[in-house]
Each structure stands twice: as structure tokens, then as C-alpha cells.
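Apart from one protein chain that is not included, each protein chain of the complex appears where it belongs.
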Amino acid sequence: MTAVMGSPRLRKEDPALLTGENKFVDDIQAVGQLWMGMVRSPFAHAKVNGINAEPAKSMPGVYAVYTGAELMDMGLWAAPLPCAWPVTPDMVNPPHYPVATDEVHHVGEIVAVVLADSRYEAADAVEKVEVDYAELPAVGSVEAALTDAATAHSDHATNKAFTWALEPNPDGVNDAFANAAHTVTGEFLQQRLIPAAMEPRGVLAIPSPHGGDITMYTSTQVPHILKVMMAATTGISEAKIRIIAPAVGGGFGAKLNVNPDESLALTLANKLGRPVRWTETRTEAAFSTHQGRGQRQKIEVAADADGKLLGVRVHLDADMGAYMMLITPGVPLLGSFLYTGVYDVPAFGFTCDGWFTNLTPTDAYRGAGRPEASYAIERAMDMLAQKVGITPEEVRRRNYLGGGDAFENLDVASTLTFDSGHYGPNLDMALNMAKIADLRAEQQRRRDAGESKQLGIGLCTYVEICGLAPSRALAGLAYGAGGWEAGTVRMLPTGKVEVVTGSTPHGQGHETSWSMIVADKLGVDPDDVEVLHSDTAISPLGLDTYGSRSLAVGGVAISMACDKVIDKARLIAAHQLEANPDDLEFESGRFGVKGSPDKGLLIQEVAYGAFTAHNLPDGMEPNINEQMVFDPPNFAFPFGTHVAVVEVDENTGETTLLDYIAVDDCGNQVNPLIVEGQVHGGIVQGVAQALFEGAEYDEDGQCKNPSFLDYLVPSAMEVPSIKTDYTYTPSTSNPMGVKGVGEAGTIGSAAAVINGICDALSPYGVSDIEMPASPMRVWKTIQDAKAGA
Amino acid sequence: MQIQMNVNGADRSADIEARTLLVHFLREDLGLTGTNVGCDTSSCGACTVHVNGESVKSCTMLAVSANGETVTTIEGLASGGEMHPMQTSFMENHGLQCGYCTPGMVMASVSLLKENPNPSEAEVREGLEGNLCRCTGYHNIVKAVLAAAG
Partner (left out) sequence: MIPSKFDYVAVDSAEAAIAALTEHGDEAKLMAGGHSLIPLMKFRLANPTVVVDIGKVQDLSYINDGGDHIAIGALTRHMAVETSDLLKAEVPLLAHCASQVGDPSVRHRGTIGGSLAHSDAASDLPAALLALNGSVVAKGPSGERVIAADDLFAGFLENSLADDEMITEVRVPKMAGAGWSYQKFNRRAQDWAIVGVAAVLNGSAGVGLVNMSSMPMRASAVEEALAGGASHADAAQKAADGGTPPEDLNGDAEYRTHLAKVLVERALTEAASRKS
């Protein structure tokens, strides 16, 4: 049998997706279903004086209209929507009910819900609900929040929600800056991003009024977490709730929340005894789904005369939006540990203030805190290189952990222990692929010739934290759950293998990868492995998919469950072969007796034997059905080098990405085809932040670009082909040596692109540019630099 | 309104509201849920189908405007149990991840090759400018279309 692990195997998920056979939530119909239409606030901050739903109630097809106050009176809420990450004991967490009762805190907050027979009739009726608002002063940005001139919640005295600090060595940081030959300060805006998974979110709750149970289909990354949280929010017994995430069209963090619409569908279906559903429209998603980023960063770096780092000090002002959603306050903290990057930093300090604004809540978006951190330190390193007068690659080499050599289990200044790293060769490979010397020569030629299209070369050497997470580490961060993952491997009587995973895929190809892990372990054909997931009735135990955790936690659990399968099968085989278990070798799916090549049993034969139970060792339970719950001892720390080659037209400010080189190291790879796809997609999301995307708000908290007309998700025309390669440094955090790759591209790319633009514009004296680097912003930055020069 | 059209080779008729968008007619009246809705501004192309052999965005066409026409959706692309070469090429080149944009992307790609059987990489990118994908970064989609062109 040829090697399965590490081979670019085609995905078994694809045929159903390519033919339209797969069912996303909106594809599923239920007899008697009612469509919800949300009446949403047009104001960012207002008192709701009254609602007249009568005109809507008389519209054709309308079943009911409920206001927030009515839903409260109906006793449908056991608790507000949850925040699972109270980052400090005194964190302010205003109650967030699915439908506002007397005050709205962001545009799009729901004030009433219409139930109608069809999507069209619900849309018609929503327009007829009359709401009397009294507008209140709005907090339209973090800058406005900081002043406390207005407060986002009128019963709060300040917009500040919490202050969180990671200051393991405050004296050391002070000394570092006191003794520095060079210091640089970077102030960066991580603009709000609209996650924009291609499938809008949707939900369908189907009750069994007399059986008492209820099934909810929802476009989610986190059915298991949602089940717990839905029980807490609605008061329906957790044991009666079944959550199914059918085909899910991308998530990127945007689908890991506990949303008003989901709570409404569940509780109304339960109350009314009818299926209740809703599907977000794209433009509505700017208000109904959380956004990403939204941070103001200040990073200060102290270095000696040679550019060797002495200390790093960071402060964030993080935009929570109007409410604390599931992990809103924790997102900036996830980045806190990465502001020292891949560098040997003697002293480090980090503080973060969280602020309420009257904007859509923020929460996880691809990378969640870590792209922000990587951006800040990688921009700062380029600034430092310029100050010291050395190349960007040289300043990095001088500061790499372990001197750029291989290391394992290394303690770093941000209090974590990096599992493994080997940064030097990774950088070398990327620079060689980019032909860095040729690029610099061409850059100089253009400058010397006075050409208007400048070339820029941007470098980023990132590290990220994935494999979330050791449960004890989460306890230290006051996160309200663990970080384990469950996997079950079940041998069926016919020799096929059924795998149940608590990870919840939405495009990552878990079915293919998990099949490969099992096939490799058990010596069976990957096509004989069926992977079941995303349904709490089929996979009752799990903590779902986010934070690049699926493989490093969930995949490892499957691998370890296979070990248990082999252990049990070995005992059965030994019994049936009348051999000592220790004398059996398991290879290519067969237990063979050492020294007796003809004597052996295939694992499929053992499985049948375990099923019939005719001849098992005394006291052994029939069947082979092994579960493993893996709680990782440490995070995993993938890393890599990205190089962006950009051309900037000084006449128009337009940036064109000419080339992109990515050398990533995610440890051992299961399926390089899938790894590469994750890298490509991640890179383009980071490029999109650098050049195209950003939710823009006016001072009244109105979003100026909620639709795809103005929110510029790039197309194939705006991005180049991507050159990829890999180094392989196995993780020490799990027996498979795997790390994680879902977020890596995004973590590396925004900094690479902006470093490239700043490199291109350095002759004009431009040292920084805010994201997204739109043509207008680039052109104006050049004009300002020229005027200041 | 009474309408009739040929969808994936079969004559279909229905009585619908004039405002029914073609994509909703296909999905909800005919049960052809392979065609997806990804936006509301004709921007994303998830709803791309063929009307009389040409790609169109079915969210920006009234079903009544397709009265009497021939419509092909992703469900009509495979034949005799075999996937269309474009579908196969997307699979072989890992041109999809979550699969939500995929039916529209495939339909746009088939239309593209019909009009330009031997496109350059730049022409493929231009031909797919109206179809957005959030997962793949387009690299493997472009590769798949070029491979399908042969």
C-alpha cells in the first residue's frame, strides 16, 4: 500500500458540492415553516418609545409580530446571549437579549420579529412595522469611545469595558527602553472587517411539540458549543436540543457565535410548535453577523545599536462594538502572546483596554487577534531595520529565536513555550524563491530612471498560535470552556470504518484528511472510512472548529483513537491466533505473528470477530468502538515567511500585487493539497485587509459600505497566482507532529503587503500607510510626504 | 403569472408572483437548490446559471423574464452519472473548499470556455471577475479552468 499520509489526495467532499447535491441550511425545507423577518433599528443608539405592529399583522401571510418587550413578557429568555470569556472579574457586560426592549445600541439591532408564511411576505411585513425612536448620541468609533463624550450604553458612565494586562517583567521593559540605542513606535489601525463567508448565515428550527425535542439546522462552526448556549439562553433542556450544521459555506470565525436569530428561531419554534427559519441577506450581514479586527495598536520597540531587540511594549484600544458576544473581549488577548513574533525579546509588556461603541459587535475573524499582532511586530521590525540601516531580512536574522537554528520547547518573553521552530532556513527559502537580489536591482533601476511605477518588496516572518487549546491554559485566561476535542473510531462488521469527530468542517476537508489519518493508522483504504460530524446527535462530544485547532487537536484525537482500536484488535487477534499479543506485528492492516509469516489476521477480520463476539478473550466487550478525548499539553506554533512584490503607481496611488511567495511551516502535513488551499485562501484574505476591505462608519455609527457593491471582497482579477513551498518542523505538542494552517496565510499577508508598499514609497519618505491602502489613500500619502519633504 | 420554461432538459411550468426572482423560482419552486444566493447586488455570482446557453446572474432576473427560455443549472451539467469536465477539473485541482460559490463558479467557467475555448490565465481571471470566492484565493480555480481548457 502506498503512503497515504502526506499525499495530495483529492477530496471526497467535492462531488456532492460540485453537483449542487449538498444541502446548505437555506436548501432545507420544512412543512409548515414560518419565515422570520427582522425589524432592525436604523439608528446606532436610540430609545425605542413604541412599536405599532398592527399594520404588519394584517399583511397577507403574516402569522405574528413580536416586539422585544412582548418576547420578554412571554418568558422566552432564560438568560441574555452569552459571553464565554469574561476576561477580567470586573469586565462590564451589558445584558444582550436577542430583541431589544427599550434601547438599541447599534444599527441593525432587532426590535421586532415578523413571522410569515414566505420569505417574500416576511420582507413585505417588516416594512409595515412602525417604530418610534428617539435618537441618542452615538459612539461611532473607538476614538469617540475613548473620550466618553457620549456613552454607547446610556446607563454606563464610561465606554471602557475592561483593562487587561500581560506584564511579566515591567522593570525589564523599563530598563530596555532606558538603555536602547534605537526605539521605534508604530501606531496602527486594524480596521473592522466584514467576514463575508460566501454563504450568508441561516437557521431552521424544527420542533416536535409532543415529543418535546427540537432540532435546529444552522450555518455554524460550533454546533456543540451552540447546544450548550442555546439551552442556557432559552431554558430548553440541553438534552432536548439537537443542533445540525449541514453543509456550511465558509465560516472564518463569523459562524462561531451565539446569535439573536438562532435563539429566536429555537425559542419561537418551541413555543409555537412550528418550524421557524431565517436566512440573512448579504447587506443585512453587516449588522446581523459580528465583524472582525477593530483595534488601535501602539507598539514600541527598543533595540541596541545593532538592531538587536531589548524590549517590546504594546497597548491596544479594542473596539468591542455594542455588546460582548461569545468571545468578543478575548480576541485581542489571543494576540497578546504574539507581539514578540519569532524574535528573542528579553522584556515584554502588553495592555489592552476594551471599549464599547455603537457599532456591530466584534468577535473572531480569521486569525482572531493573531494577524493583528503579527502585523504590528512585523511592521515595527521593518521600521527598526530602516532606522538601523540594515535590510528587513537582516534585522530579522539578528533577532530570531534560537538564532534561526532549530529549537524545541523554548520559553519566550510572552510567557508561552514555543513547541518548535527553525526560522533561518525558512527565510532563506523564501528569499531564494523571490529572487530577492534581482528584485532589489529592478527596484533600484526604476528609482534611478525616475519611473512612476515603483517596486516594493515586503517581508513578513510570522508565527501563530494554534491548536486551541490546553484546557488549563484556557482556565488561566478565564475562558468559559475547555480546549479538548473528541474522536471516535468504530470498526463496522464489514470492515469499513466509521469515524465520529467533534470538529465541525465548513470547507477544510476534514472528511478527506481524517480518512487519511485513519487509513494510515489502520492500513485500510481511505475510501473505506466514513467521517461523521456536525450533528450533536451523531457526534455528541465536541468543541468544534476555530483557531486552527481541527487537526492539531481533533485530528490527533482520531489518530489516538486508532491506537486504541489497534490495541483492542491486537488482543482479539492474539486470542484468535493463539499468540502472545507482544508477538504480533501490525503492518498494513494485518496482525502477523513474528516469525510465522503465514499466520495472521486482517484488521477487517478482527472487526468481524469483534462483532460476532463468538471468540473473544474472557471479559472483553464485543465490538471495536474506541473514543479518545485529547486535551493538548501545549499550543502549536506554525511559522513562515511571506514575500509580497508590489508595484505602486505614484500617479494614481494604485497598488498592484505582482507576485506573492509563501513558505509556510505547519509541521507534518496530512494532505499537502489541502494545506496549499488553506494557504492560498488565507493569503488573499490578508491581502484583502491590506488593500481592499474595511467596514467604514460615519460618526453616527452608520455603516457606509454594508453591501458587496461597496465592501470590496476581491475577485480573481485583483490577486495574482501564489508561489508556495514549505519547511517541515514537527510539533512537540502532539504525537502527529502537526501544527495547523487555517489562519497562517492571513497572519502573514497583510504585513507583507503593507511592508511592500512602504518599501516602494520609501524614496518619498513614506514610512507608514493605513489599511486598506486604497489608491486614494496611497496617492494622498505620497502627496503629504512630498509636501512635508 | 403562469410561466413555462425548459430547465435542465425538462419542461417546467408554474404559477408565480411576477416579482419572483429566477433564483428563488429555481430553488424554491423547482427544488434546484444547487444554485446559491451569496449577495443582493449582482456582485458575487453564486447564483450563476445559463439562460439559453449564456451565464446570467439569476438573482438579477425575474423568473417571468425567463418564460419560454432554456435554463441550465448546476444540476443539469453532469450527464449520465458523469460529472462535466469542468466539475472534474475543479475537483482535480482543488478548486473548491466550502463549495458555496462553486456551482456559480463552475457555470461561469463553462460559459467562459464556450466563448473563449483557449484563454490565457489573465483571460480566465477576467472572465471570472463577477464571481467571488472567499476560500480558495482563486489560485486553484484559475488552474482548474485552464486545465479544463486543455
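Labels A and B are assigned to the chains in the order they are written; within every chain, residues are numbered from 1.
Rule of thumb we're sticking to: a contact is a pair of C-beta atoms (placed from the backbone, for glycine too) under 8 Å apart; a residue touches a chain by one contact, two chains touch by 3 or more.
Bear in mind the structure is a predicted one, so any value in this text is a computation, not a measurement.
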- Query: When the whole complex is taken into account, which chains on show are touched by the absent chain?
  - Reply: A, B
- Message: Among A:E127, A:E585, A:E699 or A:D784, which one touches the chain that has been omitted from the display?
- Response: A:E127
- Message: Can you tell me which of A:R11, A:H45, A:H106 or A:R119 touches the chain that was removed from the display?
- Response: A:R119
- Residue in contact with the excluded chain [from B:V7, B:L30, B:V71 or B:A108]: B:A108
- Message: On subunit B, where is the contact patch with the chain that was removed from view?
- Response: 1, 17-19, 21, 40-43, 45, 48, 51, 54-57, 60-62, 64-65, 67, 108, 111-112, 115, 126-127, 129-131
- Note on the structure: On subunit A, the omitted chain is touched by residues 119-120, 123-124, 127, 281-283, 651-654, 692, 696, 704-705, 709-710, 712, 714-715, 717-718, 774-776, 779-780
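Basically, only the chains that are shown with their structure count from here on.
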- For subunit A, which residues are in contact with subunit B within the complex? 10-11, 13-15, 17-24, 26-27, 29, 119-120, 196-200, 247-250, 252, 281-283, 506-509, 673-674, 676-677, 680-685, 707-709, 713, 715-717, 719, 721-722, 745
- Item | Contacting residues of subunit B [partner subunit A, same complex] | 17, 19-20, 24, 27-28, 32-41, 43-44, 46, 73-75, 77-78, 83, 87, 90-92, 94, 96-103, 106, 121, 124-126, 128-142
